[in-house]
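See below for the structure under consideration.
A single protein chain has been omitted; all remaining protein chains appear in their positions.
Now for chain A:
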Amino acid sequence: MTTSQKHRDFVAEPMGEKPVGNLAGIDEVRGKKLEERGFDKAYVVLGQFLVLKKDKDLFREWLKDTCGTNAKQSRDYFGCLQEWCDTFL
């Protein structure tokens, strides 16, 4: 699957203080929902990803419950985070 530009930009460098909307697969609507729940920065979502022990199914389920992503979006999101972890963690 070809990765989008958003994905490539995110994975290219440490995420620092990037907001949640920078993650591939998260559009405006979803990003707002995450911020409402307290996940305002990408690293907080990364924290949740790590707390779920990087489990794909659990993370995607959590995403769906939290901000209503569909299959493709959550797949992209997960892929993005996983690649970032592989590179920097």
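Methods note: contacts are C-beta pairs under 8 Å (C-beta built on N, C-alpha and C of every residue); 3 or more make two chains touch, one makes a residue touch a chain; residues count from 1.
One rule holds in what follows: contacts and distances are computed from a predicted model.
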Practice task
One chain of this complex is missing from the view, so tell me which of "Histidine-containing phosphotransfer protein", "LEM domain-containing protein 2", "Ubiquitin carboxyl-terminal hydrolase" or "Palmitoyltransferase" is its UniProt name.
Solution key: "LEM domain-containing protein 2"
Handout entry: Contacts of chain A with the absent chain, listed as residue ranges
Key = 27, 48, 51-53, 55, 58, 61-62, 64-65, 70-73
